[in-house]
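All protein chains but one are shown in place.
For chain A:
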Amino acid sequence: MKDSRTTLVWDVATRLFHVFLLALVSVCLYTGLSGGLDEMDLHMVCGYGVLALILFRIIWGFAGSTHARFSSFVVSPARTLRHAQGIYARLRRNPRSREIAPSLGHNPMGGYSVIMMLLLLLAQATTGLFASDDIFIEGPLMHLVSDDQSQTLTGFHKLFSKVIMVIIGLHVFAVVCHEIFLKDRILIPMVTGRKRLEEHSISDARDVNQKPLLALVLFALVVLAVYVLVDALWW
């Protein structure tokens, strides 16, 4: 008989973070690449949103539930390498391949990709605050640096946008690989939060403690901080 029990892996804050980040980054990419005056107004607001989300997620990486914590998914390079070898062997259908150690939350490689995406988006949102298009659009903190520095940071902002598109492509590719080739269902759980125990060869696990109130308070504080940063510090 199939074991159909499920367990809550992703707390509601992490899931909402993910879906809002997807939406805001998409809008930012679209508006930023178009570069029109109206589009850029939207670009900046959504950029502040991305900054708030990333800052929240970093705090949540320490204060959140089990699988949202960095300490649960940032593992040693050796373990990450073993994991990568395991996946490679599985994809090659090598019968003597070792079992991939099951992980309910982020697997070792996924964990590092999360860290990389967070840092990259943090850098992108931050450089945007100091950027300018030399025409009509000025980041709210541009006056804190010299014109030359603003130009340099604008250059980074443009460069990072390309890197981000590549990384998003890799991220989607990795998820598709997990779903199709490794039969590891990770897409739906990032929406519903629940994973089937049997699929992960785990016999027992407790639902994570979502701490929704803490998440709400922390997020409100972060939004306030970003608001002060971009509005009160504007000149």
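Everything below uses one rule, namely that a residue touches a chain if its C-beta (ideal position, glycine included) is under 8 Å from a C-beta of that chain, and two chains touch if they have at least 3 such contacts; residues count from 1.
To be clear about the criterion, contacts and distances are computed from a predicted model.
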Q) Any idea which of "Cytochrome C", "Fe-S cluster assembly ATPase SufC", "ABC transporter ATP-binding protein" or "Nitric-oxide reductase subunit B" UniProt assigns to the chain that's been left out? A) "Cytochrome C"
Q. Just one of A:Pro102, A:Gly155, A:Gly169 or A:Pro212 touches the chain that is missing; which is it?
A. A:Gly155
Q.
By the contact criterion defined above, which parts of chain A meet the unshown chain? Give residue numbers in ascending order.
A. 35-38, 133-136, 138, 151-152, 154-155, 158
